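All protein chains of the complex are present and in place, except for one that has been dropped.
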Amino acid sequence: MAESALQARRELDPLPLIEGRHDDGTLNKTLLDYVWQRPQPGWLTLFFIGMGGTGLLLAGIAVTLAKGIGMWGNNIPVAWAFGIINFVWWIGIGHAGTLISAILLLFQQKWRTSINRFAEAMTLFAVMQAGLFPVLHLGRPWFAYWLFPYPSTNSIWPQFKSPLMWDVFAVSTYFTTSLLFWYLGLIPDLASLRDASAKRSTRFIYGVFAIGWRGSARHWHHYKIAYLLLAGLATPLVLSVHTIVSWDFALSILPGWHTTIFPPYFVAGAVFSGFAMVLTLMVPARRFLKLKHVITLRHLEAMSKVMLLTGLIVAYGYLMEHFIAWYSGDEFESHVFFQTRARGPYRGIYYLMIFCNIVVPQSFWFPWARRNVFYLWIASVLINVGMWCERFVIVVTSLHQDFIPANWAMYYPTWVDFSLLFGTIAFFGTLFLLFLKYLPAVAATELKELRHELEHEWLEGAKR
Amino acid sequence: MSALFKPGANTSFRVTLVVLALLLGGGLVAGPMIYVRSPYFTQQQDPVDQPVQFDHRHHVGDEGIDCRYCHSLVEKAPNAGVPPTSVCLNCHEQIWNKSPKLAPVRESYFADRPIVWNKVNKLPHFVYFNHSIHLKQGVGCVTCHGRIDEMALVEKAQPLTMGWCLECHRNPERFLRPREEITSMTFRPRDQLALGRALKDQYHVHTRVSCTTCHR
Amino acid sequence: MKLPLAGQSRPWRSVEELQSPPAPSRELGPAEPPSRREVLQLLGASAALATMGGCLKPPDEKILPYTKQPPEVTPGNPLHYATCSTLDGRATGLLVTASEGRPTKVEGSPEHPSSKGGIGVLEQAQLLSLYDPQRLKVVQYKSELRSWRDFLATMIAKSRVLRDRRGEGLRFLMEPSSSPLIAHLRQRLLEVYPRARFSSWSAIPLQQIHDGAQLAFGSAYETRIDLSRAQAVASLDADFLSAMPGNARPMKDWAARRVPPNMARLYAVEAHLSVTGMNADHRLRLKPSQVHRFGLALLGRLVPRHAALAKRFSFSAEELRFADVLARDLQRAGAGAAVLVGARQPPVLHAAMHAINAALGSSVVSQAKPVLHEMDAGPRALRVLAEEMRRGAVDTLIMTAYNPVYGATSDINFAMALSQVNTSVYRTLYADETAERAGWVLPAAHPLESWGDARAHDGTISFQQPLIAPLYAGVSEAEMLAALFGEGDRTAYTQLREFWQARVPELGRFDLTWEKWIADGFIPGTAVKAESPAVNHDAVLAEAMKVPPAEKPGLEINVVADTKVLDGRFGNNGWLQELPDPVTKLTWENAALLSPATAAELGVEQGDLVDLTLRGPPARAPVVIAPGHADGAVTVAIGYGRRSDAETLCKGIGFDTSTLRHSDLPWFAPGLALVATGRKARLAQTQQHHSMEGRIIAVSAALPKLRETEEMLEEQRGAPLSFHRPWDYSKGYRWGMAIDLSRCTGCSSCVVACQAENNVPVVGKDRVWRSREMHWLRVDRYFLGEDAANPGVVFQPLMCVHCESAPCEYVCPVNATVHSDEGLNEMVYNRCVGTRYCSNNCPYKVRRFNFFSYTSEYSDQEKMAFNPDVTVRSRGVMEKCTYCVQRIERARIHSRVEGREIRDGEIQTACQQACPADAIVFGDLNDSGSRVSRLLSSERRYDLLHELGTRPRTGYLARVMNPNPELA
Partner (left out) sequence: MKRYVLGEFGEPEDCVEALRKLHEAGVQGLDAYSPYPLHGSDEALELPRSKVPLVALTGGVFGALGGYVMQAWMNGVDFAINVGNRPPHGFWTNIPITFESGVLLSVLSIFFSAIFYFFALPRPYHPVFESEQFRTASLDAFWVSIETEEEEPVADLEEKLRSTGARRVHTVVESA
């Protein structure tokens, strides 16, 4: 009776979290075994493309360090361009990981379980790309250590009223928190890999990283609370980090930058582009790694709903910026929003941003769009292109035409700018491929717990 | 019945972690901070050899020649200046005029080529120190250059780092002395703070800590 | 100076351009393959080194004292010497700062009666030419290296032969000069070689002024302008407000007459928009050939005897109305009226001007005996000499004129003529085009390293003394001429001293007077007295009637002297090539200026490459749309398109206009053909947007409506609302600056002064195009009004305004830019890590960034031009105007050592000191009696972008125009 009742219950559920009948054994096999397989040809080609791109990134970095920021397209007045755009874009993408693993844990959203490891890894690698730029875009990167408050022989301290100092603390705290949160969640899985692998050498490697975890009840007792606390701390942290990143612009006096809408609008934008990147990576990953049974349409649909929500907040952000510019009657503000952005030389990027960030997410109102995997992938790529354009519009258009018309000037990127942008994307991809290959993409421990819980819950339901 | 790791692995794991932490924290952070304060970097107490064996102990100590006789620019120019060869020959034309030790001096004078001295108290090129104002406000030579009259070869006495200069710029009364005692090597007031405060008002000393005082 | 080219490929400009073929970007010089050093850098070898830069041990340094210290020298303190430099034959008094025995700054000499401290851009930039490593270094004979001894030996032999033939076949082509010593040498040469002939040549001669005076007065005169009593001035193509030599005194007097309430009025009639045109209350745009016809029509209206001229020429109704109003205003002004005519205009207009000014009884314009040795330095004399040379009548030619092969108009073909000369001697600073064809080529001694004398623009005898021993054994003009007597070994100093000793024997102790003269730099009281001779009206009328009523229709060429490279001699000077043109803001090249209407008619846009042909081979020029330019004419500047390999900075920069100039019509001519080539050029303009978009930035008000404007400016000054209590600056000094836009003429002399004082690097054309120029101070020029063809113009010098609550300071993460206790916004170069947020947050965008290491590629000579008191910035560091803090600190220490306060006016910032119009005033705001406090409390004062609450310490005084009600 239990079997048929279980079956009946499943049809009633909207979309199952775990498809098909599974128990710990099958979960272990599907989630952990591919770690031992030899790398498939698909993975290898992608990996080598990634390594090529990383080479391009290293070339861009070497040229920038050797000759100077002049190799980029930056000039006066547009002193910030690709360097800061990429930084904000990557840190924005990173935030989705923490959102899924921390905020959804606090909201006890069950669908987070199978995608939280995946998203956290993406956070880590995105923050690594983001962390590259605050040092690389410095004029004298070899003095970057002055940004940290150490007692120096010239007895002078950093200046803590500057948003860039807050950035230094925010990004380093965020990276540390994400790393520790990710590793804590990974320890039980590493122990499973240590015990499940056949070859002694792989057992030794995973054994080292599992630092002797044996799943003792006394440890689980502290583990649950520690994991919950880290999630609890990571939630305000992720909101504060992107608020501080938005303060890099909001605390200036430039028209188009110093609007108070920036913090919520940037955080929503970050979550929006973060979910899009999760989707972009997840759709191909779930197909090649055969994880369709754990990352079901329910997860993709839930994510597209979140993207719809945050997309609307971003759209609201644009609307409010334009309204305040008009309402405030400040001639500099209205010039930036209604002349420079809409009709200036960079209007093409402005309209591309409008299309990708506002028009594309509206399609998620319709179930066929939320459930069509191929469409979701295309939409997620477009959204990330749109978010990059949004940062470009914010940074470059406000700088290249501001208060005094005599110093208005055009900005043109150079090959080094593009090599850094596509180089970081390739490096991000390489890291992600390594993660997919050598670590379980889905948190096997939490999934077994979820399966047990679902079944247990269902059995109670059936009994009553 | 072989476990994956041997019992000894526990201690070796813990030791490696501790060593890593020390190496990372100490090596990367504390190491450079100690190095830049050590004499290796500040080049203090490191006598610099010169093309001519000029011995301050003899000239300042025994003969009691005032600093400003040779370093004549000190009261009217930013740099104290090293004496032209003609000043050396004011005395050494008569005495020691055959000594081989002074051959480079005589040769420089007659060939009209300057003696290439090695600088001891070096400041970075972006720091603009002015001797004349410091002497005017009552800062003695010994405060920054140390007991020159006891040095065979001149060496750097103080680190001359920005932090060191700021100590005096922040409360000068700990170092001021009457203008007549500027070149005295052994001046020791009974109560330096009282004297300092009195001189501070008398000489209208208002030291500035704004950056363009020294960096322009 | 090899510019550190980064070698990056063409940047992406827009999506369309990605598909279309790349435009031919004329990079500076041939794009050589990356040098070994660059490859090493690209391999990141230096990247590793660069990251270690921070903690290497301080490098060892040496001290080299004197052996015998000269009494007046105190190493560490700069000395100031008076000297002068001659550019168009007449001297400008200079005061040159010498640090550690080498000149580091050229300023105007305040006591010199002729210029009273004012100085143009060219004299200041001569300092950089002194240290140019590409100067000619060695004597050459037909490009083989020889010694000065060989030249003297040859000259002695040659002089013997010439003496026998009594100087037959000996010709001199001299640079226009007013030097009494050279005049004396010329006389002795004529005694020894009676059949020799002297002629002088300059690409911008005063010949037409002299011919005009000859026509009007019967003998040659030079015009003197004293604008201190001017009331109504009409400038017919006379650019007396630009930063050219000789304009310092008129500009100073004119600026004094432009301060409300009682102001003079300026009318300008010209073809292209000039600096004077920008300052005019009323401007009439005429085709170049119409300007002198307008002058004659004006003469017809003002002098009854010439009434026939009034109706003779065809003008539009609006132009005639302008002439009538102008005539009435001039008559009303009477003695305060003046009509000034540019040196490019034909002699008949100069004569007409003398007639008008005499009729009006003008006290502004007067005449004086010419100081130049030759009256005829134009193409006419050069063509005669060229004919003789071609006929082979010239055996020996001695040349000191600047680069005649390049500068001569194309029909003279001086290069071919030079090849017929047996022995030619050419004294030059650079191995230029003429040097490649001349026999003997002698390295010239730079004005800052040679002895000499000259007469100033008002005739005062001025002395030139060297600041440094000649760097490359250069020879001065006197030494070269003395070689012809076999006295080659007599140095210029001995010749000069003996010459002057001979002239004033009765003064007894000569050496005391001589020391006084050299110390002052001039002999007081030797100005040529002004006179006003009678005008021969009949001759003027006869000549005027010969002018045909109208010129042939069609496009006309309008050739002007370039305000930066003069006639090409400053081509290799980085400061001048990179100085934005005061009107078009173009750097590093000349262009074909067209009015918007003509451009539309010919179907060309900004940046198009067009071929200009006028009776000769075409010249390919980029088009610049110039509002305020006359229709139906194209203006080009001489001095560009240089071809000499020795001057890499200006080789291939701009286009050569000699094919468009002919000796009969050197300045403007009809019959120009303009053909678009369909290709685009990349123009390096420092300002790309020319309208103020209705914002309160450079405030310009008409005198009648001044009261209204001052009320409007009420809200643009005073303390804005702020959360923060203002910092207390009441103790000590409170530095501030006032810029009077009424006095400023937009001549950009201040920009070069700032670059010279503060070691600001030159970055090259490609980087100016990327808007990475490094000038700390720039003069923004805006067009006003709706009429795009003839707009109003206002300009505003803008540098860091040192805001008291500075937006750049609170965003710097490492405390690299902070505020001093005296209100200076300090930029600490050694602490800056280069995040560049301060530049983004500066609403005035006056901060500049070292995108590359610009000064590490400088050779040792170029580094000698650096001011030792200012740190030379490394790569990756932000820099900006510091109110010349090095001068503030030196004055503070000097005054403290002397135990006194700093007097008002004791500290002059470099821009204030160079400004010929005294428009910039710096001083202590805590001293209510100081000049800057008085100016900043004026009703016209306003703060730029006041509503942002930055509380700037630089206040602007609104510019006031004085329009004629009848024309307004």
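Think of it as A, B and C in the order they're written, each chain with its own count starting at 1.
Note that in this section a residue touches a chain if its C-beta (ideal position, glycine included) is under 8 Å from a C-beta of that chain, and two chains touch if they have at least 3 such contacts.
Keep in mind the model is a prediction, meaning the values are calculated, not measured.
A.B. asks: Going by the touch rule at the top, give the shown chains the omitted chain contacts.
C.D. replies: So, taking every chain into account, the missing one touches A, B, C.
A.B. asks: For the full complex, which residue in C:265, C:373, C:569 or C:819 touches the chain that was left out?
C.D. replies: Selected residue, touching the omitted chain: C:819.
A.B. asks: Using the document's definition of touch, tell me which of A:129, A:192, A:259 or A:430 contacts the absent chain.
C.D. replies: From the options A:129, A:192, A:259 or A:430, the contact with the absent chain belongs to A:192.
A.B. asks: Looking at A:199, A:221, A:343 or A:463, which makes contact with the chain not pictured?
C.D. replies: With A:199, A:221, A:343 or A:463 as choices, the missing chain is touched by A:221.
A.B. asks: Which residue numbers on chain A touch the omitted chain?
C.D. replies: Where chain A meets the chain not shown: residues 23-25, 28, 149, 155-161, 165-166, 169-170, 172-173, 176-177, 180-181, 184, 188, 191-192, 194-196, 207-208, 211-226, 229-230, 233-234, 236-237, 240, 244, 247, 444-446, 448-449, 452.
A.B. asks: Using the touch rule from the top, list residues of chain C that touch the missing partner.
C.D. replies: Listed in rising order, the touching residues are 722, 724, 726-727, 804-810, 812, 815, 818-821, 951.
A.B. asks: Spell out, residue by residue, where the missing chain touches chain B.
C.D. replies: Counting over the whole complex, chain B touches the hidden chain at residues 1-10, 13-14, 17.
The working rule: only the chains that are shown with their structure count from here on.
A.B. asks: Comparing the two chain pairs, does A-B have more C-beta contacts than B-C, or is it the other way round?
C.D. replies: Output for the comparison: B-C.
A.B. asks: For chain A and chain C, let me know how many angstrom lie between their CA-based centres, rounded off.
C.D. replies: One centre to the other, that is 57 Å.
A.B. asks: Roughly how far is chain B from chain C, centre to centre by C-alpha average, rounded to an integer in Å?
C.D. replies: Those two chain centres are 47 Å apart.
A.B. asks: Could you give the separation in Å between the centres of chain A and chain B, each centre being the mean of its C-alpha atoms?
C.D. replies: 54
A.B. asks: Find every residue in chain A that makes contact with two or more other chains and list them.
C.D. replies: Residues 156 of chain A touch two or more partner chains.
A.B. asks: At least two partner chains per residue is the criterion; list those residues in chain C.
C.D. replies: 831
A.B. asks: Looking at the complex, which residues from chain C come into contact with chain B?
C.D. replies: Listed in rising order, the residues are 55, 57-58, 60-69, 74-77, 732, 818, 820-822, 824, 826, 828-831, 869-872, 882, 885-886, 888-889, 893, 896-897, 899.
A.B. asks: Write out the stretch or stretches of chain B touching chain C in their complex.
C.D. replies: Chain B reaches chain C through residues 32, 35-36, 40-41, 43, 73, 75-79, 81-86, 108-109, 112-119, 122, 124-126, 128, 130, 132-133, 136-137, 204, 206, 208, 210-213, 215-216.
A.B. asks: Across the complex, what residues on chain C touch chain A?
C.D. replies: Interface residues on the chain C side: 6, 8-9, 11-15, 41-44, 46-47, 50-54, 687-695, 697, 767, 770-772, 778, 780-782, 796, 798, 807, 810-815, 831-837, 839-841, 843-845, 847-853, 874-878, 944-945, 948.
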